[in-house]
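I am attaching a structure below and will ask some questions about it afterwards.
Only one protein chain is missing from this complex, and each of the others stays in its spot.
Let's look at chain A:
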Amino acid sequence: MTEEIRAQSYVGFDSITQQIEHKLLKRGFQFNVIVVGPTGLGKSTLINTIFASHLIDSKGRFVADEPVRQTTEIQAASHVIVENGVKLRLNIVDTPGYGDQINNEGCWDPIIKYIKDQHSAYLRKELTAMRDRYIQDTRIHCCLFFISPTGHSLRPIDVIVMKKLSEVVNVVPVVAKSDSLTPDEREKFKAKIRDELAYHNIRLYPFDTDEDEEEEVQLNESIRQIIPFAVVGSENGVIIDGKSVRGRKNRWGVVNVEDPNHCEFVHLRNFLTRTHLQDLIETTAQIHYEAFRSKQLLALKEGVQRPAGGATQQ
(Lines give C-alpha, C1' and ligand atoms only; values in the text may rest on other atoms or scores of the structure.)
Protein backbone atom coordinates (compact mmCIF):
# COMPACT_ATOMS: atom_id res chain seq x y z
CA MET A 1 0.00 0.00 0.00
CA THR A 2 1.71 3.15 -1.22
CA GLU A 3 1.63 6.14 1.09
CA GLU A 4 -0.39 9.12 0.08
CA ILE A 5 1.62 12.34 0.54
CA ARG A 6 0.08 15.72 0.92
CA ALA A 7 2.11 18.45 -0.81
CA GLN A 8 3.12 21.43 1.29
CA SER A 9 1.73 23.99 -1.06
CA TYR A 10 -0.68 23.96 -3.91
CA VAL A 11 0.98 22.39 -6.98
CA GLY A 12 -1.84 22.60 -9.41
CA PHE A 13 -1.98 19.14 -11.02
CA ASP A 14 -5.59 18.85 -10.07
CA SER A 15 -6.39 20.85 -13.19
CA ILE A 16 -5.61 17.77 -15.20
CA THR A 17 -9.31 16.94 -15.15
CA GLN A 18 -10.07 20.21 -16.88
CA GLN A 19 -7.31 19.64 -19.40
CA ILE A 20 -8.71 16.24 -20.21
CA GLU A 21 -12.18 17.64 -20.46
CA HIS A 22 -11.00 20.34 -22.80
CA LYS A 23 -9.29 17.83 -25.02
CA LEU A 24 -12.21 15.48 -25.00
CA LEU A 25 -14.67 18.25 -25.75
CA LYS A 26 -12.72 19.03 -28.86
CA ARG A 27 -12.64 15.44 -29.96
CA GLY A 28 -16.21 14.61 -29.08
CA PHE A 29 -17.59 11.33 -27.90
CA GLN A 30 -18.68 8.30 -29.81
CA PHE A 31 -21.57 6.09 -28.82
CA ASN A 32 -22.89 3.14 -30.81
CA VAL A 33 -26.21 1.52 -30.12
CA ILE A 34 -27.92 -1.41 -31.76
CA VAL A 35 -31.63 -2.09 -31.37
CA VAL A 36 -32.81 -5.65 -31.70
CA GLY A 37 -36.33 -6.95 -31.51
CA PRO A 38 -39.36 -8.14 -33.47
CA THR A 39 -40.99 -5.75 -35.90
CA GLY A 40 -43.56 -3.34 -34.75
CA LEU A 41 -42.40 -2.95 -31.16
CA GLY A 42 -41.45 0.67 -31.50
CA LYS A 43 -37.68 0.39 -31.66
CA SER A 44 -37.16 3.35 -33.95
CA THR A 45 -39.66 5.43 -32.03
CA LEU A 46 -37.92 4.71 -28.75
CA ILE A 47 -34.53 5.77 -30.06
CA ASN A 48 -36.03 8.97 -31.33
CA THR A 49 -37.60 9.51 -27.94
CA ILE A 50 -34.45 8.85 -25.94
CA PHE A 51 -32.38 11.32 -27.90
CA ALA A 52 -35.30 13.67 -28.34
CA SER A 53 -34.72 14.02 -32.06
CA HIS A 54 -35.84 12.29 -35.21
CA LEU A 55 -32.88 10.06 -35.90
CA ILE A 56 -34.25 6.98 -37.63
CA ASP A 57 -37.38 6.06 -39.50
CA SER A 58 -39.52 3.10 -38.74
CA LYS A 59 -38.68 0.18 -40.97
CA GLY A 60 -42.04 -1.49 -40.87
CA ARG A 61 -43.81 -2.91 -43.85
CA PHE A 62 -46.70 -0.64 -44.62
CA VAL A 63 -47.75 -1.63 -48.10
CA ALA A 64 -49.14 -4.98 -49.10
CA ASP A 65 -46.85 -5.60 -52.05
CA GLU A 66 -43.72 -4.68 -50.21
CA PRO A 67 -41.68 -7.79 -49.46
CA VAL A 68 -40.74 -8.60 -45.89
CA ARG A 69 -37.38 -7.09 -45.04
CA GLN A 70 -34.45 -9.33 -44.25
CA THR A 71 -32.30 -8.93 -41.19
CA THR A 72 -29.25 -8.99 -43.43
CA GLU A 73 -29.98 -5.43 -44.36
CA ILE A 74 -28.29 -4.02 -41.28
CA GLN A 75 -27.15 -0.49 -41.66
CA ALA A 76 -25.91 2.17 -39.28
CA ALA A 77 -27.20 5.68 -39.24
CA SER A 78 -24.80 8.32 -37.98
CA HIS A 79 -25.80 11.52 -36.31
CA VAL A 80 -24.06 14.16 -34.30
CA ILE A 81 -25.91 15.78 -31.45
CA VAL A 82 -24.63 18.71 -29.51
CA GLU A 83 -25.67 19.63 -26.01
CA ASN A 84 -24.02 22.36 -23.97
CA GLY A 85 -20.96 22.29 -26.16
CA VAL A 86 -20.55 18.54 -25.79
CA LYS A 87 -20.50 16.77 -29.12
CA LEU A 88 -21.86 13.27 -29.20
CA ARG A 89 -21.43 11.18 -32.31
CA LEU A 90 -24.18 8.61 -32.36
CA ASN A 91 -24.26 5.50 -34.43
CA ILE A 92 -27.62 3.82 -34.40
CA VAL A 93 -27.85 0.39 -35.91
CA ASP A 94 -31.36 -0.70 -36.65
CA THR A 95 -32.20 -4.30 -37.35
CA PRO A 96 -35.39 -4.67 -39.35
CA GLY A 97 -37.27 -7.90 -39.62
CA TYR A 98 -35.86 -9.97 -36.81
CA GLY A 99 -38.21 -12.85 -36.10
CA ASP A 100 -40.55 -11.91 -38.92
CA GLN A 101 -40.25 -14.94 -41.08
CA ILE A 102 -42.19 -18.08 -40.49
CA ASN A 103 -39.00 -20.01 -40.01
CA ASN A 104 -36.71 -17.90 -37.90
CA GLU A 105 -33.84 -20.31 -37.56
CA GLY A 106 -30.60 -18.42 -37.64
CA CYS A 107 -32.14 -15.00 -37.96
CA TRP A 108 -29.80 -13.80 -35.23
CA ASP A 109 -26.65 -14.78 -37.13
CA PRO A 110 -26.44 -11.60 -39.24
CA ILE A 111 -26.72 -9.50 -36.09
CA ILE A 112 -23.99 -11.37 -34.24
CA LYS A 113 -21.85 -11.23 -37.32
CA TYR A 114 -22.28 -7.49 -37.60
CA ILE A 115 -21.22 -6.95 -34.03
CA LYS A 116 -18.21 -9.19 -34.40
CA ASP A 117 -17.27 -7.46 -37.62
CA GLN A 118 -17.01 -4.15 -35.79
CA HIS A 119 -14.67 -5.70 -33.23
CA SER A 120 -12.71 -7.26 -36.00
CA ALA A 121 -12.34 -4.00 -37.90
CA TYR A 122 -11.10 -2.25 -34.79
CA LEU A 123 -8.61 -5.04 -34.09
CA ARG A 124 -7.27 -4.85 -37.60
CA LYS A 125 -6.79 -1.11 -37.32
CA GLU A 126 -5.03 -1.58 -34.02
CA LEU A 127 -2.66 -4.19 -35.36
CA THR A 128 -1.49 -2.32 -38.45
CA ALA A 129 2.05 -1.03 -38.28
CA MET A 130 1.09 2.52 -39.14
CA ARG A 131 -2.09 3.14 -37.26
CA ASP A 132 -4.09 6.34 -36.85
CA ARG A 133 -3.82 8.34 -33.71
CA TYR A 134 -7.44 8.06 -32.88
CA ILE A 135 -9.02 4.93 -34.25
CA GLN A 136 -12.62 5.42 -35.21
CA ASP A 137 -14.62 3.32 -32.83
CA THR A 138 -17.54 1.55 -34.46
CA ARG A 139 -17.80 -1.15 -31.83
CA ILE A 140 -21.26 -1.51 -30.46
CA HIS A 141 -21.40 -0.22 -26.92
CA CYS A 142 -24.94 -1.10 -26.07
CA CYS A 143 -27.66 -3.39 -27.37
CA LEU A 144 -31.25 -2.59 -26.55
CA PHE A 145 -33.17 -5.81 -26.70
CA PHE A 146 -36.93 -5.39 -27.11
CA ILE A 147 -39.32 -7.83 -25.51
CA SER A 148 -42.93 -8.12 -26.60
CA PRO A 149 -45.38 -7.30 -23.78
CA THR A 150 -47.21 -10.60 -23.73
CA GLY A 151 -47.50 -10.71 -19.98
CA HIS A 152 -46.52 -14.36 -19.86
CA SER A 153 -42.86 -15.12 -20.30
CA LEU A 154 -39.99 -14.90 -22.73
CA ARG A 155 -40.42 -16.64 -26.04
CA PRO A 156 -37.93 -19.33 -27.01
CA ILE A 157 -36.46 -17.18 -29.75
CA ASP A 158 -35.92 -14.31 -27.31
CA VAL A 159 -33.98 -16.55 -24.95
CA ILE A 160 -31.72 -17.86 -27.68
CA VAL A 161 -30.95 -14.46 -29.10
CA MET A 162 -30.31 -12.85 -25.75
CA LYS A 163 -27.94 -15.61 -24.81
CA LYS A 164 -25.92 -15.18 -27.97
CA LEU A 165 -25.92 -11.43 -27.75
CA SER A 166 -24.85 -11.23 -24.13
CA GLU A 167 -21.62 -12.98 -25.07
CA VAL A 168 -20.52 -10.23 -27.45
CA VAL A 169 -22.15 -7.01 -26.36
CA ASN A 170 -23.76 -5.26 -23.40
CA VAL A 171 -27.41 -6.20 -23.49
CA VAL A 172 -30.08 -4.03 -21.92
CA PRO A 173 -33.52 -5.66 -22.10
CA VAL A 174 -36.50 -3.42 -22.59
CA VAL A 175 -40.22 -4.24 -22.47
CA ALA A 176 -41.72 -2.37 -25.38
CA LYS A 177 -45.18 -0.83 -25.69
CA SER A 178 -45.66 -1.25 -22.00
CA ASP A 179 -48.79 0.86 -22.06
CA SER A 180 -50.63 -2.37 -22.72
CA LEU A 181 -49.79 -3.67 -19.25
CA THR A 182 -51.36 -2.51 -16.04
CA PRO A 183 -48.88 -1.82 -13.22
CA ASP A 184 -49.67 -5.18 -11.61
CA GLU A 185 -49.16 -7.13 -14.79
CA ARG A 186 -45.99 -5.20 -15.45
CA GLU A 187 -44.41 -6.17 -12.16
CA LYS A 188 -45.31 -9.81 -12.56
CA PHE A 189 -44.00 -9.88 -16.09
CA LYS A 190 -40.72 -8.30 -15.13
CA ALA A 191 -40.22 -10.68 -12.22
CA LYS A 192 -40.88 -13.59 -14.55
CA ILE A 193 -38.38 -12.31 -17.07
CA ARG A 194 -35.72 -11.83 -14.42
CA ASP A 195 -36.28 -15.39 -13.25
CA GLU A 196 -35.93 -16.74 -16.73
CA LEU A 197 -32.79 -14.76 -17.42
CA ALA A 198 -31.22 -16.03 -14.22
CA TYR A 199 -32.23 -19.57 -15.08
CA HIS A 200 -30.58 -19.41 -18.47
CA ASN A 201 -27.45 -17.80 -17.03
CA ILE A 202 -27.63 -14.79 -19.25
CA ARG A 203 -25.18 -12.17 -18.11
CA LEU A 204 -26.67 -8.77 -18.36
CA TYR A 205 -25.09 -5.40 -18.06
CA PRO A 206 -24.23 -3.96 -15.56
CA PHE A 207 -21.48 -6.20 -14.41
CA ASP A 208 -19.93 -5.89 -11.01
CA THR A 209 -16.19 -5.83 -10.85
CA ASP A 210 -13.96 -5.67 -7.80
CA GLU A 211 -12.87 -2.14 -8.41
CA ASP A 212 -16.28 -0.66 -7.95
CA GLU A 213 -16.97 1.42 -4.91
CA GLU A 214 -19.80 0.86 -2.53
CA GLU A 215 -22.14 3.38 -4.09
CA GLU A 216 -21.51 2.10 -7.57
CA VAL A 217 -22.33 -1.41 -6.48
CA GLN A 218 -25.52 -0.10 -4.96
CA LEU A 219 -26.39 1.78 -8.10
CA ASN A 220 -25.87 -1.31 -10.17
CA GLU A 221 -28.00 -3.29 -7.78
CA SER A 222 -30.84 -0.83 -8.11
CA ILE A 223 -30.53 -0.96 -11.88
CA ARG A 224 -30.73 -4.70 -11.74
CA GLN A 225 -33.96 -4.44 -9.81
CA ILE A 226 -35.56 -2.40 -12.54
CA ILE A 227 -34.34 -4.38 -15.51
CA PRO A 228 -36.08 -4.95 -17.87
CA PHE A 229 -37.19 -1.37 -18.37
CA ALA A 230 -40.88 -1.11 -19.24
CA VAL A 231 -41.05 1.79 -21.66
CA VAL A 232 -43.35 3.70 -23.92
CA GLY A 233 -41.96 5.72 -26.79
CA SER A 234 -43.45 8.71 -28.49
CA GLU A 235 -42.27 11.48 -30.74
CA ASN A 236 -45.51 13.38 -30.67
CA GLY A 237 -46.31 15.96 -28.09
CA VAL A 238 -49.57 16.06 -26.23
CA ILE A 239 -50.90 18.75 -23.98
CA ILE A 240 -51.19 17.85 -20.32
CA ASP A 241 -52.07 20.61 -17.89
CA GLY A 242 -51.21 23.22 -20.44
CA LYS A 243 -47.71 21.88 -20.97
CA SER A 244 -46.60 20.05 -24.02
CA VAL A 245 -45.02 16.74 -23.16
CA ARG A 246 -44.26 13.71 -25.20
CA GLY A 247 -46.95 11.15 -24.87
CA ARG A 248 -49.77 9.16 -26.40
CA LYS A 249 -53.36 10.26 -26.31
CA ASN A 250 -56.25 7.85 -26.12
CA ARG A 251 -59.91 8.24 -25.43
CA TRP A 252 -59.50 7.13 -21.90
CA GLY A 253 -56.37 9.01 -20.93
CA VAL A 254 -53.02 10.36 -21.89
CA VAL A 255 -49.80 8.46 -21.36
CA ASN A 256 -47.01 10.78 -20.36
CA VAL A 257 -43.75 9.27 -21.47
CA GLU A 258 -41.74 11.22 -18.92
CA ASP A 259 -43.92 10.37 -15.96
CA PRO A 260 -42.24 7.71 -13.84
CA ASN A 261 -45.63 6.44 -12.70
CA HIS A 262 -46.69 5.75 -16.26
CA CYS A 263 -43.59 4.03 -17.55
CA GLU A 264 -39.91 3.65 -16.87
CA PHE A 265 -38.67 5.66 -19.78
CA VAL A 266 -37.03 8.23 -17.53
CA HIS A 267 -35.07 5.53 -15.77
CA LEU A 268 -33.89 4.09 -19.05
CA ARG A 269 -32.85 7.44 -20.39
CA ASN A 270 -30.97 8.36 -17.26
CA PHE A 271 -29.33 5.00 -17.21
CA LEU A 272 -28.22 5.23 -20.79
CA THR A 273 -27.15 8.82 -20.94
CA ARG A 274 -26.74 10.31 -17.52
CA THR A 275 -25.16 7.62 -15.39
CA HIS A 276 -23.78 4.75 -17.37
CA LEU A 277 -22.80 6.16 -20.71
CA GLN A 278 -19.10 6.21 -19.98
CA ASP A 279 -19.28 2.86 -18.27
CA LEU A 280 -20.92 1.26 -21.29
CA ILE A 281 -18.20 2.48 -23.59
CA GLU A 282 -15.50 1.32 -21.21
CA THR A 283 -16.98 -2.10 -20.59
CA THR A 284 -17.21 -2.71 -24.28
CA ALA A 285 -13.53 -1.91 -24.71
CA GLN A 286 -12.35 -3.68 -21.60
CA ILE A 287 -14.47 -6.77 -21.42
CA HIS A 288 -16.06 -7.65 -24.71
CA TYR A 289 -13.39 -6.37 -26.99
CA GLU A 290 -10.63 -7.91 -24.91
CA ALA A 291 -12.34 -11.27 -24.94
CA PHE A 292 -12.73 -11.07 -28.69
CA ARG A 293 -9.16 -9.95 -29.16
CA SER A 294 -7.62 -12.67 -27.08
CA LYS A 295 -9.63 -15.32 -28.89
CA GLN A 296 -8.62 -13.95 -32.26
CA LEU A 297 -4.94 -13.66 -31.41
CA LEU A 298 -4.80 -17.13 -29.94
CA ALA A 299 -6.43 -18.48 -33.05
CA LEU A 300 -3.95 -16.58 -35.19
CA LYS A 301 -1.04 -17.90 -33.18
CA GLU A 302 -2.24 -21.46 -33.54
CA GLY A 303 -2.75 -20.89 -37.20
CA VAL A 304 0.83 -19.68 -37.55
CA GLN A 305 2.30 -22.41 -35.37
CA ARG A 306 0.67 -25.37 -37.03
CA PRO A 307 1.80 -24.76 -40.57
CA ALA A 308 5.28 -23.90 -39.16
CA GLY A 309 5.28 -27.17 -37.19
CA GLY A 310 4.20 -29.02 -40.27
CA ALA A 311 6.98 -27.45 -42.27
CA THR A 312 9.66 -28.45 -39.78
CA GLN A 313 8.39 -31.99 -39.75
CA GLN A 314 9.00 -32.27 -43.43
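Remarks
One rule holds for everything that comes next: a contact is a pair of C-beta atoms (placed from the backbone, for glycine too) under 8 Å apart; a residue touches a chain by one contact, two chains touch by 3 or more; residues count from 1.
In the analysis below, contacts and distances are computed from a predicted model.
UniProt lists the omitted chain of the complex under the protein name "Cell division control/GTP binding protein" (options: "Anaphase-promoting complex subunit 11", "Histidine-containing phosphotransfer protein", "Phospholipid-transporting ATPase" or "Cell division control/GTP binding protein"). Touching the chain that is not shown, out of A:28, A:237, A:253 or A:303: A:253 (per the contact rule at the top). When you scan A:105, A:132, A:214 or A:241 for touch with the missing chain, the hit is A:105. Checked against the full complex, the candidates A:200, A:224 or A:295 give a single residue touching the omitted chain, namely A:200.
Residues of chain A that touch the chain left out of view are 39-41, 58, 60-66, 68, 100-105, 148-153, 155-157, 160, 177, 179-180, 182-183, 192, 195-196, 199-200, 248-256, 259, 261-262.
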